[in-house]
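For this view, one protein chain was removed and the others were kept in their places.
Then we have chain A:
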Amino acid sequence: MAFKFKGVDFIGFDALLSSDELMARDTARQFIEDNLIPIIEECNREGRFPRELIKPMGALGFFGANLEGYGCAGMSNVEYGLVTQEFERGDSGLRSFVSVQSALVMYPIYTFGSDEQKDYWLPQLATGEKLGCFGLTEPDFGSNPGGMRTRAVKSGDEYILNGEKMWITSGTLADVAVIWAKVEDEDGLVRGFLVETDRPGFTAYDVHGKWSLRASVTSGLSLQDVRIPAKNLLPLTGGLKSPLMCLNQARYGISWGAIGAAMSCYDTALQYSLLRKQFREQPIASHQLVQEKLTWMISEITKAQLLALQVGRLKDSGKVGHEHISMAKRNNVWMALECARMARDILGGNGITDDYPIMRHMMNLESVKTYEGTHDIHTLIIGQSVTGVPAY
């Protein structure tokens, strides 16, 4: 059976955190331990999103936690990051759901929305009464969203939307979709629209057969002559940089989330290695090759913590650049995936079963490596930042 998570802190990292930051983390840690850990393996097996956790998560303030007002908690970015870490320690799927609701739905309404849109949607999204999704990616445009085909045409005081979106987290759960489309009358400028999912012409269907993020809903969206009032346009959006600003929020959260998944894998492998005996009745932790793996993991987790914290501090002081967030997302997801693979190795045969969380994390992290900008796209973003030369 899986081990009780003991937390991971090699260099006294907690001393860098304020008491509010520790409290926010501990609340999330306890919540996940009590409510997600007991059911997550079943959810993953069944491919079931744990809907029953939506209301309790809303009540504790986990949606839009770093926004001010509208019933949101007004957490700092570091506090928000630590909460994200604890969610992904549980499961990347549940963390994805929270990231989408917070960073990709509430954040754009908060940042680009009219007062009417904010007043109507944000309080309900904060409690989880209403759910949202974010439609940027299309079947033919992933890493290059600028090529999107979805179109919005102004017709009187309405917009008519047409297009296909793919790989949309929470698509079939959502009450509202933030849809990114090129506006024909505005030279193809990319803008965001709030599309209620019960509008005629809007359909959503689930992607089946996923071997990753099985506890999260992933959908395709189809918009065929969907008419929405012109006031559903997010007025302050303008160009691709608007959705990219949203992605920056989410990527930042992921850079912490990945640490959580890595901690879960490392902690499991460490505890297992001390119990499992092979050769001369010795625990496998006594072998140098096993120690090397544990050392690698704890070193990388520690470096990742410091990177995420510094990026969070930059974000809180308004000094963060998107390239900083790219580095944290790229590095931390990569190291988490490597940790999952090493941890799986340390558990031997037991590592492949869902008696332990490792294989689930490993499969989840494959998605996390791809979405919100693939590992390689972040390589190119950092590369452009240091050389000044775009290489996409």
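Basically, a contact is a pair of C-beta atoms (placed from the backbone, for glycine too) under 8 Å apart; a residue touches a chain by one contact, two chains touch by 3 or more; residues count from 1.
Operating definition for what follows: contacts and distances are computed from a predicted model.
The chain absent from the displayed complex carries the UniProt protein name "Electron transfer flavoprotein subunit beta", chosen from "Cell division protein FtsX", "Electron transfer flavoprotein subunit beta", "histidine kinase" or "Response regulator receiver domain-containing protein". Remark: the omitted chain is touched by one listed residue; of A:19, A:317 or A:387 this is A:19.
For the options A:40, A:73, A:247 or A:342, the residue in contact with the chain missing from this view is A:73. In the complete complex, the residue from A:30, A:155, A:224 or A:353 that touches the missing chain is A:30. One chain is missing from the display, and on chain A it is touched by residues 6, 19-20, 22-24, 27, 30-31, 59-62, 65, 71, 73-75, 79, 83.
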